[in-house]
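All protein chains of the complex are present and in place, except for one that has been dropped.
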Amino acid sequence: MGHHYLLPDISRPDRIGCSLPRLDVPPSELPPEELLRQELYLPELSEVDVVRYFIALSKLNYGVDTGFYPLGSCTMKYNPRLHEDIAQLPGFASIHPYQPAKSVQGALQLMFELQQYLAEITGMNATSLAPMAGAHGELASILLVKAYHHTRGDKLLKKILVPDSSHGTNPATAAMCGFEVDTVPSDNEGNVDLNSLESMMNEEVAAVTLTIPNTLGLFDPQIAEISRLVHERGGLLCGDGANLNSLLGKVKFGDLGIDCVQVNLHKTFSTPHGGGGPGSGPICVKTNLAQFLPSPLVTKNDKGYTFTTPPKSIGRLGASYGNFGVMVKAYAYIRTLGAEGLKEVSENSVLNANYLKEKLKGYYHLPYDRTCMHEVVFSGKKQKAKGVKTLDIAKRLLDYGFHPPTIYFPLVVNEALMTEPTETESKETLDAYIDAMKQIAREADENPEILHTAPHNTPVRRLDEVRAARQPDLRWRMGKHY
Amino acid sequence: MNPKEYKYTQEHEWICSEPENKGKVGITDYAQSQLGDVVFVDLPPPGSQVEQLKKMGEIESVKAVSDLFAPVSGRVLEINQAVINEPALVNQDPYGDGWLVRLELSNSSELDALMDSDKYDEFVSRLNEEGSE
Partner (left out) sequence: MPSPYLPNTDTDRTAMLREIGVDSIEELFQDIPREFRNVQFKLPPPLSELELKEELRQLSNRNTNLEDYACFLGAGYYRHFIPSVVGHIISRSEFYTAYTPYQAEVSQGTLQSIYEFQSLVCQLTGMEVSNAGMYDGSTAAAEAALMACRVTKRDKVAVMSTIHPKYYEVVETYAKGHSIPLEKVESNLDGLPSDCACLIVPQPNFFGYFGNMEACVQKAHDIGALLIVIVDPISLGMFKPPGDYGADIVVAEGQALGNPISFGGPGVGIFACRKEYLRQMPGRIVGKTVDVAGQTGYVLTLVTREQHIRRERATSNICTSEALVALATTVYLATLGKRGLRKVAELCYHKAHYAADAISKLKGYSLVFPQPFFKEFVVHCPAKPHLINNTLFQESIIGGLDLSYILDNSMLLCVTEMNTKEEIDRLVEILGTFYRN
């Protein structure tokens, strides 16, 4: 049994996984026949079947709880158990968004305080908790940029500049807002090429989006200069806060000249990734942009907490207030750590990444041999020369019991291995990873075949993605119609 | 390797002239090897007009999308249904069975702007050198 079957295979007629109460009121007349469905084809399983099936599936997964998960820019840190318990308290889990405000003052207080904490942490003046993921927060930022310029009557502005190392969501978001995207090249140090920026920063540019530190894990020391240049020419400087883990409690985005920034609660603030969400991507802005924030915001007056809409709000991003269940966890995290604790996070995450960098740089090509922040980007270039691809290295790491780093991103590095250990990993774990990577480098020299055919120890091996794309099989079918 | 009688664009499309002002268009061997296994082709419908060096379609592999540019201006007469059904043909036989569209040229002098086979070979060699740096 286990995972080799799908729900329809396990299904048997007349089974049910949950008991339901009898109807305790007299039945009413049914609606007209043409509104009703004739047949409902869903699987029928007992509770035992459901549990065994999903438990079997869970065992095929590798999570942070399983082991080291050094995906660059994902900040796969440990998810505290306390947060899970708190989010399930009925006073947080069983409240309706449209209940009267007086009956949810605890929830509103939590959101209000979180708004404040995030503004303080990022060095901004106002926060919206509405965006439900980082990309959603980026969308809010760019819509905000558009609204800002529109209000000032700046009609010409139609471009957003992003660095060549930027995450794909940056240009995708800009396009969703009707902007053209131009790419600013990096220099040999991995920093923004200031000369190029200088020539590209003209009256058509509405904003520049920077990830700080960048996706190479490097802090661009020219930030003050970049900020000056962008602002002088009438643009806004937007931050992608995905890499905040390296700056927590130490550096404020606001001080660097950032006008608006989105943060990821499911990265920096320890809420679980869930296999792809739920996340939460609040945005924080300077005072002059606060009027454009997505609605609603939580405000406080002498009567208590309430929702308000900023005067020139870009509008709603969701039918309620954002992912409250995720906010609860991030709130608990900040209250657990305090300012000192946050600083320990960034300092230890940067220490861990630099340790990995030093120990592995003899074995893997390091495109930028300088101090990194919370992540380090290696290249599989040396191994490529022996016919071993970064993909092979990643697959072989699975055999050693590790989740591989992010591969083939950022695009500016050939055969990239973007590695972010986070602060929640011990020196022993890092040493074990280092040993595995050294072993793999040796294998690339002595026995490349074992890398080409890796992984060897996983439940499935080298899935045929070409077939999946050429012959899409995206669902099973039950019943005659579907 | 690259057929001598074909003409080539810098975006790695080829055109093979046919009698009566027609031409068959595809992508080169270099292009298909860069793309990887082709999984989907998006071609302009028969009857539509295309313009020289403007985008007329897309070719997708598992991990990349590439624009398809028209080597010359004209009207689409026919698209290769075999490739639609079996995108792998583009990888297997890019100059033959993997052809993509057949055009009726509106201005055959546009062919002069394209590279001949030798020039295209040089162009690709240079790209290969740069790539290995």
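Per-chain residue numbering starts at 1, and chain names A and B are given in the order in which the chains are listed.
The criterion applied here is as follows: a contact is a pair of C-beta atoms (placed from the backbone, for glycine too) under 8 Å apart; a residue touches a chain by one contact, two chains touch by 3 or more.
Quick caveat, the model's predicted, so the values are computed rather than measured.
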Check your understanding: Which of these, A:197, A:317, A:412 or A:451, touches the one chain of the complex that we don't see?
Key -> A:317
**Study point:** Selected from A:120, A:154 or A:204 as touching the chain missing from the view
**Key:** A:120
Review point. For subunit B, which residues reach the chain that was dropped from this view?
Key: 39-40, 60-65
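As a convention for this text, only the chains that are shown with their structure count from here on.
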Exercise for review: Let me have the rounded angstrom distance from the C-alpha centre of subunit A over to the C-alpha centre of subunit B, please.
Suggested key: 38
Check your understanding: Can you list the residues on subunit A that touch subunit B in the complex?
Key -> 465-466, 469-470
Revision key, fill the gap. Contacts from subunit B onto subunit A in the complex sit at residues 37, 39-40, 60, 62, 87-88
